[in-house]
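A short worksheet on the structure shown next.
Apart from one protein chain that is not included, each protein chain of the complex appears where it belongs.
By letter and in written order, the chains are A and B; residue numbering begins at 1 in each of them.
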Amino acid sequence: MSRRRIRLTINGREYAGEVEARKLLTDFLRDDLGLTGTHVGCEHGVCGACTVLLNGEPVRSCLLFAVQANGAALKTVEGLAPNATELHPLQEKFWELHGLQCGFCTPGILLTAEALLKEIPNPSELEIREWLSGNLCRCTGYQNIVAAIQAAAKRMNSGR
Amino acid sequence: MKPASFEYHDPTTLDEALRLLAQLGDQARPLAGGQSLVPLMNFRLIRPAHLIDLNGVSELSYLKADNGALCIGATTRQRELERSAIVAQRWPLLREAAGFIGHVQIRNRGTVGGSLAHAFPSAELPVATVALDASFVLQSTSNRRAVRAEDFFLSYMTTALGPGELLTAIEVPPLPANSGCSYQEVSRRHGDFALAGAASVLALDGDGAIRHARLTLTSVTPIRSREAEEFLLGKNPSETVFRDAARRATENLEQDSDIHASAEYRREACAVLARRALMQAAQRAAEQAKGKPQ
Partner (left out) sequence: MPYIGSRMKRKEDVRLLRGIGKYVGDIHRPGMAHAAILRSTHAHARIAKIDAAAALKLPGVLGVLTAADMPGVKTIPMRTGVIPGLERSQQTPLATNKVRYVGDPVAVVVAENRYIAEDALELIDVDYEALGAVTDARAAMQPGAPQLHDATPNNIAANFQVHVGDVDAAFRGCDLIVEEEFSTQRHSAVPLENRGLVAEWDEGRGLLTLWGPTKMTHTNWRILSELIGLPQSAIHFIEPEVGGGFGARGEFYPEDFLIPFAARHFRKPICWLEDRSENLKAMNQSRQQKHRVKIGVKNDGTIMAMDAEILFDMGGYTRTHGGVPAIAASAMLRGPFRVKNYRCNVFCVLTNKTPVGTYRSPGRYEANFVRERLLDMVAHRLELDPADVRRRNLIKHEEMPYDLGKHPFHYMVYDTGDLPGQFERALERFGYEELKSTCAAAKLEGRAVGVGIGCFVETSGIGPWEYARVEVDNAGQVILYSGCNSVGQGIATALSQIVADELQVPIENVRVVHGDTAKVPYGNGSNASRSTVMAGSAAVGASRKVKDKLLRLASASLEIDAADLILRDGRVVARGAPERSLGFAELARLALPGPALKAGIAPGISEEDFFATDKRPFPYGVHVASVEVDKETGKIKILDYLVTEDVGRKINPMIIEGQMAGGLAQGIGGALLEEFVYDEDGQPLSTNFMDYLLPTAMEMPRAQLISTEDFPSPHNPLGVKGAGEGGITAAGAALANAVSNALGVEVTKLPLKPDYVLQLVKQSQTGA
């Protein structure tokens, strides 16, 4: 069975590893690199708990083999906050407006939301819900998630 | 749900990819977006011994309008199709259809060629490309041929692709002047596989009568409703006419049953969507005509 050496950048940092071809990117991140913020909910590309940003775009990391990420730039939830003491506006607003309960879907949703606000800085509620439709949440009913994204957008656009 | 083992190949040129495919035969599967293939592998429903990753074959990824036709490289992402200004302006049916494909995360990886080659029954791009009279370029190490979209989809998830062949490009001819299109779909949830889908292209002549009609519906393969198209030519758009056309298109339309909907539901829903697609296409065609100086 083929093993490959891979190098990639995650949250601005270089990582290297040697993997079996069939190793899913989710398992490489979580087991090989200890980046356990990316969660595994279904392994067939529906729930979105495994969402990472690949070259800035939200993708399902359970549908990528680690070898495919060779040379890529990834962002995971661990790279969302600017540093160890501050939070990203999205994280602030999710916290303030109760946009999470069990937290399992939250990393995937935060990254999808970040990509959304980059592409559409002032999204309508429908646009937010459309972008979110690829991320399942079983706890919140989405209402507070939508409100948190709207609040974060407002804050980010006001430049504060 | 971990996949079975496989050998991984990442060619950087089309030639290399085709040679690998010829060499490895039916032991190998090409990997494009992976949004359909990898779930099947994770469930171990398929277990290719070899995977030929096409994502590094940059010559297969392009989107351009050449001589009035739209040329799409097979590994062009669905999201690129969705975002393209040329497509939005001149082939809006493709953008509308692409918008129904799953979710943003899927379209960021899923490819145009991949969706067509996978030929899942209710998929949007197969239906839209048939309605647009598109043709596909199939290549192997020894051959290059063009197949019309409506001849490409043979039966349940089976296409005209022969051993050693890759779908490498999609060519979409320009639409007639003053045409309008519409893609309609009904599914259980937003982004789910369609229970029924309909694509329509209509163009009107100076008197407002239909001079070009295409109606394609979802079934086990996309079905071009020739009888309905012929019926529509020369007629003036009206709800009655479109209802009649929809009836003709779906009278004998075979569908599958599954836990989400019965065959009968799918057939009836196709009739409803056919009518709605025709209505909307006609409206848009009329708007196009109005916008042009006589």
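Here is the rule we go by: a contact is a pair of C-beta atoms (placed from the backbone, for glycine too) under 8 Å apart; a residue touches a chain by one contact, two chains touch by 3 or more.
Remember, predicted model here, so these are calculated numbers, not experimental data.
The chain that is not drawn here is touched, among residues B:22, B:65, B:220 or B:272, by B:272. Only one residue from A:98, A:118 or A:154 touches the chain missing from this view: A:98. Against the chain not displayed here, chain A makes contact via residues 20, 22-23, 30-31, 35-44, 46-47, 49, 76-78, 80-81, 87, 91, 94-96, 98, 100-107, 110, 128-130, 132-146. Residues of chain B in touch with the missing chain: 1-2, 4-5, 39, 43-44, 186, 188-193, 195, 259-262, 265, 268-269, 272.
Criterion: only the chains that are shown with their structure count from here on.
Chain A and chain B, compared by their mean Cα positions, are separated by 30 Å. Here chain A touches chain B in the complex through residues 1-2, 4, 20-22, 24, 27, 43-45, 48, 51, 54, 57-60, 62-65, 67-68, 112, 130-131, 133-134, going by the rule given at the top. Across the complex, chain B meets chain A through its residues 1-8, 10, 34-35, 38-39, 42-43, 51, 53, 55, 79, 102-106, 108-109, 189-191.
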